[in-house]
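All protein chains but one are shown at their positions in the complex.
Naming follows writing order (A and B), and every chain is counted from residue 1.
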Amino acid sequence: MNKDEIRSVVVKELGKIAPETDATSIDPDADLREELDIDSLDFLNFLTALHKRTGVNVPEPDYRKLLTLNGAIAYLADKLK
Amino acid sequence: MSGEVTYRDACREAIRDAMKRDPRVFLMGEDVGHYGGCYAVSKGLLDEFGPERIRDTPLSESGFTGLGIGAAMNGMRPIVEIMTVNFALLALDQIVNNAATIRHMSGNQFGVPLVVRMATGAGKQLAAQHSHSLEGWFAHIPGLKVLAPATLEDARGMLWTALEDPDPVLIFEHVMLYNMTGSLAAEAGAVAIDKAAIRREGKDVSLITYGGSLPKAVDAAGQLAKDGVSAEVIDLRTLRPLDDETIMASVRKTRRAVIVDEGWRSGSISAEISARILEQALWSLDAPVARVCSAEIPIPYPHHLEEAALPQVPAILAAVRGTLG
Partner (left out) sequence: MYRFRMPSLGADMEAGTLVEWLKHPGDPVHRGDIVAVVETDKGAIEVEIFVDGTMGRQLVPLDSKVPVGTPLAEIEGAEEEKEAKAPAPAAAVPAPATPSPKPAAAPASVQGLRASPAARKLAAQKDVDLAALKGTGPGGTIVLHDVERAAAGAKLPHRGLDLEKMRAAIAAAMARSKREIPHYYLATDIDLSAALAWLEKTNAARTPEQRLLPAVMTLKSVALAAKKYPAFNGFYDPAKGFAPAKAVHIGNAVAIRGGGLVSPAIHDCDRLTLDQLMEKLRDLVARAREGRLRSSEMSDATVTVSSLGERGVESLYGIIYPPQVAIVGFGTVTRRPIAVDEKLEIRSVVTATLAADHRVSDGHLGARFLKHMAALLQEPEKL
């Protein structure tokens, strides 16, 4: 997957969790939990979806690296090289 | 000139201005001199410029168009006036097989910087043989430029740009526009001849038209606005080359297109525009492209039948509503 595809997957999955927000206007460096008002269950659902879509299994210690949009994209890009 | 003038006045002023600026320019055609022009466009010009530069020709379109081609090839800048597009059929070989091809066939050794002005269209009860709108036909031919001024500014300004063009340009003046009045800026001058113009902005439907149909489209847009439908009116201004960019930008915005063309729909400029919209803007469309054209019959002589045969505002309104659902 290239970075554009990753971004597209991430934005889509965030859109499913927070459907009423315009996923395309997220501040890419803001904490997603604040930006989208999502809780730990939402976040886990998000990671579950990413695992399903990309095959990347994010261990708990790495959660904090995916707390921003850019962070999530960069993390996945790195794992999918 | 300025103030309240007619389209005819603007055409005349364009010729005067060109004649004054460039001594290579001359006008020739049937009755352009002593009679002052069939539609009075060249009235007074013979007195002003003399018989060398305002030349009455014999009744031979093929002959004097060929003359014009030869003069253009030899360094002159002739304006050939063919009384109406109906008679241009007699000069078709000259226009299509000589004027349009000579640069190509001579390997760029010769060009034909010719301007041909013709009246076109119906509405004066001149019946089947004298009511054609064949500008769409000429727009089929590579090597020609085809203009259709529909406003005073364009009637005033397109001629000079056409005369400066090194290749043949045909200018079609709709017979029903000659008496159109309006105001023209004193400094009105040459205008571009390769772009369409948005005469009225809108967002629900694109009304695409040219020449004598422009006032009807504008009228229709006004009526549609009262019903809450915002129509964008595009004046093509030039039929060859077509301004795809302006057309597609509009259709992508409105998602609906209605083309108003006084030619018959079969193989017409409206058909060409439809094909281009299909090619370039299909994914933006919310409805099939609609066309409002003349009825597919030779144009009738009786007034009421002639009116019924030509595109009119009610048909434009109906076509627009058909795209809205």
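Note that in this section a contact is a pair of C-beta atoms (placed from the backbone, for glycine too) under 8 Å apart; a residue touches a chain by one contact, two chains touch by 3 or more.
Everything numeric here is computed off the predicted structure, so don't read it as measured data.
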item	value
Residue of B:Met105, B:Leu282, B:Ile297 or B:Ala318 touching the missing chain in the full complex	B:Leu282
Residues of subunit B in contact with the chain not shown	255, 282-287, 322-325
Where the missing chain touches subunit A, by residue	18-21, 33-34, 37, 39-41, 44-45, 47-48, 50-52, 57-61
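Keep in mind that, in the parts below, only the chains that are shown with their structure count from here on.
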item	value
Separation of subunit A from subunit B, taking each centre as the mean of its C-alpha atoms, in whole Å	58
